[in-house]
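The following block contains the structure, expressed as structure tokens.
Only one protein chain is missing; all other protein chains are in place.
Which chain is which? They are A and B, in the order written, and residues in each are numbered from 1.
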Amino acid sequence: MLTKRKSGQAGRTRLQTLMGTVASAPIDRRTFLRRSGLAVGGMAAIGSFQLGTVQKAAAISPPQPGEPIELKKSICTHCAVGCTVTAEVQNGVWTGQEPSWDSPINRGSHCAKGASVRELVHSDRRLKYPMKLVGGRWERTSWDDAINEIGDKMMEIREASGPDSVYWMGSAKFSNEGTYLFRKLAAFWGTNNQDHQARICHSTTVSGVANTWGYGAMTNSFNDIRNSKTMIIMGGNPAEAHPISLQHLLEGKELNHANFVVIDPRFTRTAAHATEYVRLRSGTDIAVLWGMLWHIFQNGWEDKEFIAQRVYGMDEIRKEVEKYPPDEVERISGVPGEQLKRVAELFATQKPATLIWCMGQTQHTVGTANVRASCILCLATGNVGKPGTGANIFRGHDNVQGATDIGLDVVTLPFYYGLTEGAWNHWARVWEVSYEDLLARFDSKEIMETPGIPLTRWFDATSLPKDEVEQRDTVRAMFVQGHASNSITRIPESMKGLSKLDLLVVADPHPTTWASLAVQAGRTDNMYLLPVCTQFETSGSRVASNRSIQWGEQIVAPSFEQKDDYQVIYRLAQKLGVAEQMFKNIAVEDDRPVPEDVLREMNRGGWSTGYCGQSPERLKAHMKNQHKFDLVTLRAPKDDPEVGGDYYGLPWPCWGKPELRHPGTPNLYNPDLHVMDGGSPFRARFGVERNGETLLAEGSYTKGSELTDGYPEFTMAVLKKLGWDADLTAEERGVIEKIGSDIDKVSWSTDLSGGIQRVVLSHGCHPYGNGKARAVAWNLPDPIPTHREPIYTPRVDLVEKYPTLPDAMQFRVPNMGFTVQQAAIEKGIAKDFPLILTSGRLVEYEGGGEETRSNRWLAELQQEMFLEINPADANERGISDGGWVWVTGAENNSRARVKALVTERVGRGVTFMPFHFGGWFQGEDLRANYPEGTDPYVLGESANSITTYGYDPVTNMQEPKVTLCQVQAA
Amino acid sequence: MARMKFLCDADRCIECNACVTACKNEHDVPWGINRRRVVTINDGKPGERSVSMACMHCTDAPCAAVCPVDCFYTTADAVVLHSKDLCIGCGYCFYACPFGAPQYPRVSNFGSRGKMDKCTFCAAGPEADSTEIEYAKYGANRLAEGKLPLCAEMCSTKSLLAGDGEIIAAIYKERVTQRGYGSGAWGWQTAYRETITV
């Protein structure tokens, strides 16, 4: 097909022939290092990085003609879609990226970030050496000194204040294995004060969804959305946050002539491709969802059979929904009843229909309730548990799903076992350490079983008086590995915490805003920056949003003194004296724990979530055989020798031991498949009966099940009752007998032999039981979701009827939301700050953005922090497009200087800021606060310097999606 | 003989800028030079559409016609390329180009605006295929390796198509037939004096 393009010839040149003869040595790692050092342009380069004035910097790693190319595969680190990255490596240098055609998830595609990840590794803005703040100046130090000093300081704090005074902030950017080790280190240190980004992105999803039907994860997959006839995206902008997902969504839209409805306060780039756009007021999701259900119940569009068989408590919902007739919904949300009726009818009748959401629903004081209402809408219409349906929750970081599952979270040990004594015992068995040893590491048994402090509140836990924090002492040290500070709300408040800490350690590929803000807050000492590898410089597995687990190879070795997460954790564990116990069953080579071994240990303990079948060997076979998986079903042909019958990435739950070859679960809760084909019922997680009503499924069961009705989760007792215990092998029985004094209580999730799961599956049943989903979650503050006004609302008239929940102690710290809401009304905040401020993502950047703003290919595309404002609001204030404005916030006299983008994308009275910027504070450029040469190309004000108080009662999720602000021309 | 073309299906383009960074990454294009860009029309309003645009490799290319030193040439695949050794940086091609494709390293015109740079359809320039000198001047030569332009290959939603005009037109037609409406084959009438009718 392709022909050589040589026939047309322009004039030849003397120069060319001359230069062609210059012998060119291939670039080896040495040359590469030299070049990457030289390419540092410093501030001078920044100055010249303006339109047009360009010096062509010598390419750091151009392709090397004639040198052999090695292809390596890893996973993009910028969102949870899970795109495969194919790297061309020559002489140990990453010289090019090729499309990953074989991946069923991205099929060669990337977004701006994925197409430029090579530059992340090469960026000359990275931390190259460990740095230490001495008298307000950054100095280079060595790893040994840094770890020793950090460890000593931690032990000192532990002596004086107890283990809970050290906070372990981990990352959704860890691999599963890194997450697991970090979680394990916190356990061995003796605290539950360990958390990661899921707190501020989908913690409310996890709590809300898991409390509805068992697991808090995306039910289906991106690929499966191709089957949908109706998609509602409510509170999400995947065109910018998850661009590759749009490939599946838009193709689905075309193939099925699907309805593509976007419900959002902002006319997003996703909305531009919708077939119906619904604009609601920020923070009124429940009213809109109930408004839709009102029409559904009114017209009898609900799926009565589905509700009868698989849902508990829908009648109580019906009663609540009656309180939301169209006029009330319009009064609250601004959405007209006719439009909502149209959308409701589509969702209920043009099936399969899926509801997709992101942080537009989760990041609210009512986040958990929002998400629950969304699940209930799916349940009422029977839109869950089938292809093309489901609650498709798009997660944000490459491994935020994995890090959540692995329990890098204040409320649980790995895989949602919780913090109960039984949970600790389970993990003590897996780790082969004694429970008593673990207990001794904690201040008390009580605190060992008490959830820790969520990362949204770290600075409150640092700066509040000691007696207001429910642990021995306040938080005195932060160990931050891979988490931005500017993605947490209330930056002005966090400044207090930054200056008060006795120790601040940031282990990251970049200094991040922790560095620039800490220096700004007046910090001069006791702060360390440890250079860490990107995921491309190490290996390990990561979980995409659809629960598929993919193994990433190491593409290149780190260029300078960067160490990977495993090495950092191992060194610290050594220093803290817990390495021997922690790595008892994990091989360590050259001071680097072997990730394959870490994964095997996870497999041995991850029964509750079906993380037991995904051995490193199986995962690697999947990466090797990517091309064999079907685009829509994600399944490989059954006769394939290596991956036969598997679903791509063995999406969890993948039951039993790897040898059982469970194929993974592509769509959760789908009873139309056999359990060994990935079928499953709703999880019987909430008991068997409530108020005389059964909580087990009625007349619904997975295909080929020997039990043709609901059943509880499997324990030895149940197994015995059915007589299936005879199927256990002697070996399995031996393991089970060792587990507890009461063998009957050993369950599918604590049985380390995997025998119970194996036997249950062989009978076509599901280990976790066959229950009903809960429309009413009686253990939550709002068992039935109800609309509650945001803390800072422009609609003060609605607060009396829809107030936020009362103040309460949550997660060891007070949640004063009610008091703050009342005070705001008394002070007339809504008059002085009349504009709603909401925040969101840009396609070019991710998270706190320091990493992506250090990538020159991306930084060029978004060079300035901005605020979107409606033309009407801009006119009133004399603001012109592209002009500077001051944004002032409702708390702490906060202010930010940004460029105005005047656009109808936001409605009147609404403003929007992207949350990826940092490195400015209240109009001041903090570039000088970074260690030399590590400042990102682009800096700007953080949206979170304006965001305000507000925490979800269930997870202490922050509220960056609705607050109030005022804007004036600068 | 293949007739290479680009086609941006605006109904699919979500302005993710993958094409832009893929191009930058593949060819090491310096800051300030944008061989490819995504322009959003009616930004923030109903009807908003984004179109990824670069050199369209026109039939009877205006840039080539107005070049005072005739540094352009068209390959057998109908890719419009130029020689940076011959280019004098006068800027005429930018005035003639309907698509804003030519880029210059300098803004001022004193002496020269530098050698013009533009999309090469990943076919580089007149130097010997896949040599270091060719890479330094024009970037990678994917066509010589039997690969298509990386921008299109990496397009997030398969909106941007690159390849033989007839083949990509057929892909687009199939899409339009399936979904029931077209998105206009932006730039085709101007670049190729034809459009795709379904």
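Convention: a contact is a pair of C-beta atoms (placed from the backbone, for glycine too) under 8 Å apart; a residue touches a chain by one contact, two chains touch by 3 or more.
We take it that contacts and distances are computed from a predicted model.
Enquirer: Could you check which of "Formate dehydrogenase, gamma subunit", "Protein translocase subunit SecD", "Acyl carrier protein" or "Biopolymer transport protein ExbD" matches the UniProt name for the chain that's left out?
Expert: Of "Formate dehydrogenase, gamma subunit", "Protein translocase subunit SecD", "Acyl carrier protein" or "Biopolymer transport protein ExbD", the absent chain's UniProt record names it "Formate dehydrogenase, gamma subunit".
Enquirer: Among B:Val38, B:Ala124 or B:Ile196, exactly one should touch the missing chain; which is it?
Expert: B:Val38
Enquirer: Pick out which of B:Asn25, B:Thr74 or B:Ser183 touches the chain that's been left out of the picture.
Expert: B:Ser183
Enquirer: Identify the residues of chain B touching the omitted chain, counting contacts across the whole complex.
Expert: So the residues of chain B touching the missing chain come out as 10-11, 32, 34, 37-43, 45-51, 53, 62, 65-71, 85-92, 94-100, 107-113, 183-184, 186-187, 189-190.
Enquirer: Could you pull out which residues of chain A are in touch with the chain that's been left out?
Expert: 10-14, 47, 50-53, 260, 267, 271-279, 335-336, 339, 844, 860-863, 870, 872, 880-882, 904, 907-908
Rule of thumb we're sticking to: only the chains that are shown with their structure count from here on.
Enquirer: How big is the gap, in whole Å, between where the Cα atoms of chain A centre and where those of chain B centre?
Expert: 36
Enquirer: Going by the contact rule set out above, which residues of chain A touch chain B in the complex?
Expert: Within the complex, chain A contacts chain B at residues 1-13, 15-16, 19-20, 24, 49-57, 59, 62-65, 96-97, 99, 107-116, 118-119, 239-240, 243-244, 246-247, 250-251, 253-255, 257, 267, 269-270, 272-273, 277, 843-844, 856-858, 860-861, 868, 903-906.
Enquirer: Which bits of chain B are touching chain A when the two form their complex?
Expert: Residues 1-2, 11-12, 14-22, 24-26, 28, 30-33, 43-46, 48-50, 70-77, 79, 81-83, 85-86, 104-107, 123, 126-133, 135-136, 140, 143-144, 146, 150, 153-158, 164, 175, 178-180 of chain B touch chain A in their complex.
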